[in-house]
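Left out: one protein chain. Kept in place: all the others.
Chains here go by letter, A, B and C, matching the order in which they are written, and residues are numbered from 1 within each.
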């Protein structure tokens, strides 16, 4: 039943399936229709479902995301695509002050079946304004959920789950993952949407990552294994809520924690991971939990500098080794 | 030389002093002029400096903050007032994607002497859309600085320092601090803008707080002292950068850390404090560092629930006691 | 218009005034907290507009929305209970004055961030248009709100996709303390609609019958699937922007130019510290209630003690509303969590 597909294809099929299943679902965003989506995610859907269900919008992020809020209030299940997370700052009021708060402020009268999809991340020399993840901006918002699929299989299910949920959910994708391939089994059941996945077992250290950093972490784990170091790699899959049990159980076994994140570390998503696990697993840890993150710089355009600014496989390998060596004699 | 003044008055005098000192300084925002500012911070300045230097704006947060960016590029020193931080989501593109990035993206050609002032926080039953601090949104932004004065003295100096700085700086004030009084000595020298202040010495536990939570922490410290527990209270004064040395030095002495924050804890500002100090002072800590934060809920309108959602003096007292008791036998 | 409707509208006008003045009083007593934005002076807009709407239409409003909610049919007690932050409030005490919601009456909320009503309204309009329903959305906003970017963004989309949205500007000439000619280059709001080829007109917002008629025409047109419409109503608020605002930025000459006795207001205002002076409140110049009763009298539509009867009824309704609010329990933390989790259902997250 398993097929190798691109991440964008998995998302595309998920949208197709949900559009077919429920006519309250509609998709909107810049160039999602006729053009087929900047990253092909909506390819073919305009022809199949027509302009009302696959709506090309003007460049008005604040209002078309807010349109999604209004439509959700009226019983629709809108899926808003923001072309990249960098533009979502313009839609933050709609997401944080409207979508996340209306269900609560209305005393529970209005569910908010809104999905906002967007890619984030450092891609290929897109420079400072186009190379952010900004995920932490969506984490400190009660009433909002944030999923970060790292594989086609997760992209497929998490998008479908998000669409079916009555809560507002941000689905954070990644520019560089769209054209990566992986297995997709559409007949396989779905794990709970926000449960973390142990992608690789290991006894020496817990590596927590999400989105594109999972791949780098797995590759680092492979290299480390060659050197006799077994790291456990956890893919968070979700940044709000975070599946603490899976993480804590791992740290209790490995006694070491490293969080790998693509954005700069100061007050990034990793801070929450380290803070909570540091608190919860304090007496289990052999060494200080650490974060490996991007440099504290806007991302430079120059390709070498860009690469030097974000975590790399060898950087992960080195940090793990440092931690395990340093951890022996405090 | 010391006078008791309101926090708003200290800010008002700071603006007055800088407007008088440098005619590149100008102030803009909704109702800052004729009306005198929603919280009186700009009172009297319109009459004194005229409409070009104290400019009332339309309700266009995105563009008037961006106007500040443009004016700064042209050599002015704009001080933008956003009426409350809740509206700053509409200006986030200007702050994050423009102000914080242009100096870097231009290869260092353009300094950005922009100040964005705004109050945040839970005030008195302003309900979910008007009761946020959102400070963490400004922390994960390389190129930006974020100061959080908690006293009139700090308000006075930090605002002046911010105006004189060539870097973009957000000054986060607090609705409930405006009408609190404290000493102001305008002849006293200024500490470095982002240095933390030890507001109370103590050997048993380090309480880290900022903005309005400093006052609560000091009151809790007072009560705890009556019970023989001496906590050290650190006022961060700044959330980017954070003065880690002052904090770490304290934790190394007290072996215990509690961060008190007004916003909800998950991925809040406190996560960074706990994460970094947990890493840096790992072997000094007797017990897991903890955060006392708001409930994971939008703030309810109802006054009892509102009060129940954010940290209180007695909540701090209780948490400290729990930590110190629990810390003895891990 | 039939007499029943006329009397109902008069009732709503009087209720609006009495309710709001009482709310002011309860605010000073400490029973209401937060920001309280009152509507006296502007009643003709809410009453005229909403009496022209169908129950199947949707309403989206701002933080100054108590009267919209009541004219839409929300019981005054439920609104007052919300202002008191009580469990029987329309938003269960979670929203307060600025966030009234009523799903059943399609009252889609009061929004407190200026400029949010537009996208919400076009979203609902989108849902209607997609399903080809004969419904419309009424979207309220102030004169200050038209400078928020969402205004033009949303108008463009509404026009582009012919969404059934009636944009209603309550132009009271002020954005808190900033007068319209100091916040907008074009002070006739309806002219902005030209940027999006949306039909628009301006009408006298102090004349409830004119408001009603203009709205009926606009809604009729919208129901022909011609797309959005914009109405601007010129009106005036007698009070400060909110209970936190004394309104002293308004020159006395201006207030006096609108002068005419409004006894209810004067009486209440005198009890309020830091609030508009009696003179200021007396500025009921083109007061919409007086104007309405004058018109009705002239047409012979207020026979005998009709007015007094309605006034008495309204007074009683307000009393009952306050009593209801007072009697209602405080919500609990469990209520708060339940409100947030309304959309969780049985979903398993982790």
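Simple rule for what comes next: contacts are C-beta pairs under 8 Å (C-beta built on N, C-alpha and C of every residue); 3 or more make two chains touch, one makes a residue touch a chain.
What you see is a predicted model; the values in this text were computed from it and never measured.
*Asks:* Give the labels of the shown chains that the missing chain contacts, considering the complete complex.
*Replies:* Across the whole assembly, the hidden chain touches A, B, C.
*Asks:* Of B:36, B:121 or B:142, which residue touches the hidden chain?
*Replies:* Looking across B:36, B:121 or B:142, the contact with the absent chain belongs to B:142.
*Asks:* Which one touches the absent chain: B:62, B:202 or B:300?
*Replies:* Only one of B:62, B:202 or B:300 touches the chain omitted from view, namely B:62.
*Asks:* Touch as defined at the start, partner being the missing chain; which of B:102, B:224 or B:310 qualifies?
*Replies:* B:102
*Asks:* Go through chain C and note every residue touching the omitted chain.
*Replies:* Chain C touches the chain not shown through residues 147-153, 155-156, 159-160, 182-186, 191-198.
*Asks:* Hey, which chain A residues sit against the chain that's not shown?
*Replies:* Output for chain A: 30-31, 34-35, 38, 56-63, 86-87, 90, 124-130, 295, 297-298, 300-305, 308-309.
*Asks:* State which residues belonging to chain B touch the missing partner chain.
*Replies:* Residues 26, 52-53, 55, 57-58, 60, 62-76, 78, 93-94, 97-98, 102-113, 142-143, 145, 165-168, 192-195, 238, 241, 243, 245 of chain B touch the chain absent from view.
By definition in this document, only the chains that are shown with their structure count from here on.
*Asks:* So, comparing C-alpha centroids, which chain is the farthest one from chain B?
*Replies:* Farthest by centroid: C.
*Asks:* Going by CA means, which chain is nearest the middle of everything shown?
*Replies:* Going by the distance between chain centres and the overall C-alpha centre, it is B.
*Asks:* Averaging only over C-alpha atoms, locate the centres of chain A and chain B and give their separation in whole Å.
*Replies:* So the centre of chain A lies 30 Å away from the centre of chain B.
*Asks:* Quick check: how many Å separate the C-alpha centres of chain A and chain C?
*Replies:* That gives a centre separation of 41 Å.
*Asks:* Show the residues in chain B shared as contacts by 2 or more other chains, in ascending order.
*Replies:* In chain B, the residues touching two or more other chains are 62, 86, 90, 127-129, 295, 297-298, 300.
*Asks:* Can you list every residue of chain C that touches 2 or more other chains, as numbers and ranges?
*Replies:* 91, 93-95, 99, 111, 113, 149, 336, 339-340
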